[in-house]
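Only one protein chain is missing from this complex, and each of the others stays in its spot.
On to chain A.
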Amino acid sequence: MSPYNLLPRFKAQYDANNQEFSIAGVVRPQAIDELGPSLALLRDAIGRVRGVLYVNVRRLTQMNNAAFHAFSRIMIDACRARPDLKFVVITSSVVGWTSRKFGRLSGIEPNITVKQYDSEFYPGQGFLEEGGFVPILRTQTKMTWRHERTILPRHGMRPGIVMADICCGIGDFVVLVQKEFQPSRIVALDHSISSLDYARRVMREFDIRGIEYTYGDASEMLLDEAQFDLVTCRHSLQIFNRPELILKELYRICKPGGRVYITNEKNSHCLGEPRAESIRWTYNEVAKLFAHFEMDVELGPKSRRYLIEAGFEDIRVETFMVTNLDGDPQDFADVIVAWADVYAGDMATRRGDGPEFIARFRQGFQDHIFAALHPKGYAGWPIWVASGRRPQ
């Protein structure tokens, strides 16, 4: 059976609490009659609201002109009949045509405005994707790869598979995967244009083939369902305020029988000797700081629960510790320097932390670096790896 027939092509709904009418999926009717219930729902919503009606088309993958005209017509008529009513159409930059097409409506009726949604979904991620963080991301991947290259085959990685790396960042992980495991196809998705530009530049410079970098929102991907043998999502669920939405999408694009592989941290378990107490205090504070920005860097041990609740089976969980003994201790120290700059810098400042707190906070990072570089020292950064199989 064609995958087209497996799911309803589109869904319209109205959320009275948020005064939001949303339509999602592929809307390509031959005749407007096919849209009857959805159009009636929109008319009904207009009749109920006061002030602003939000029209959410973020997950609208396709809409033909016939349908666009039918929905637009209702909004335009409503503007003319009720000058008190405003429409805010919420599009997604991921779906390239929606902002252009719906954007025309504001030229017709000033009471219709179009807003591109995206950044709101990633409340704190901006801290981590500025250009200056790229070298440190590369170093982090280099350190975790030493462990993951032996761990991945236990979680479904093997040559010839079709895989996706969601929230791929600068793409260094998929480059390493391609060299080591030769999947037949890799799709790597991220919502950061600057990270993808960097990844594509690396791909060109090193003549790497077989990786398709794509811009997208992990919570509403354009990727078709059930097409990947393995879906990886590393260090990312922990920086989304709604990880269950991402997992739902990872599940959707994974083939039945395929696996979803996630890695996350429990930052408060970062450790070091000597100066263990200061290090422990600072990383406990790191967890609280991220929580302030709606990110859960304590998520690692919760991975099993998240995977079970998302519907996966055959859950496998393991941990590894990146340490100063993995390769060059200076690499470990460099990573901590970068963390300190962001966490005790921009993030702490934006939370409104005072100089006394920041000084103590920063000291813990310095002590972690001290432990990493000490000839008899030990410094660790624990990572939780988990994967689950999508049921057949």
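The rule is simple: a residue touches a chain if its C-beta (ideal position, glycine included) is under 8 Å from a C-beta of that chain, and two chains touch if they have at least 3 such contacts; residues count from 1.
As a convention for this text, contacts and distances are computed from a predicted model.
> From the list "Amino acid/amide ABC transporter membrane protein 1, HAAT family", "MoxR family ATPase", "Ubiquinone biosynthesis methyltransferase UbiE" or "Ribose transport system permease protein", give the UniProt name belonging to the chain omitted from this structure.
UniProt lists the chain that is not shown as "Ubiquinone biosynthesis methyltransferase UbiE".
> With the full complex in mind, choose from A:Leu42, A:Val57, A:Ala78 or A:Val94 the residue touching the hidden chain.
Residue touching the chain left out of view: A:Val94.
> With the missing chain put back, one of A:Val52, A:Leu223 or A:Val342 would touch it. Which one?
Missing-chain contact among the listed residues: A:Leu223.
> Just one of A:Val187, A:Leu271 or A:Ala348 touches the chain that is missing; which is it?
A:Val187
> Who touches the missing chain here, A:Gln19, A:Gln62 or A:Thr319?
A:Gln62
> Could you list which residues of chain A touch the chain missing from the display?
2, 4, 26, 28, 30, 32, 61-62, 64-66, 68-70, 72-73, 76, 93-97, 100-101, 104-105, 107-109, 187, 189, 193, 196, 200, 212-216, 221-223
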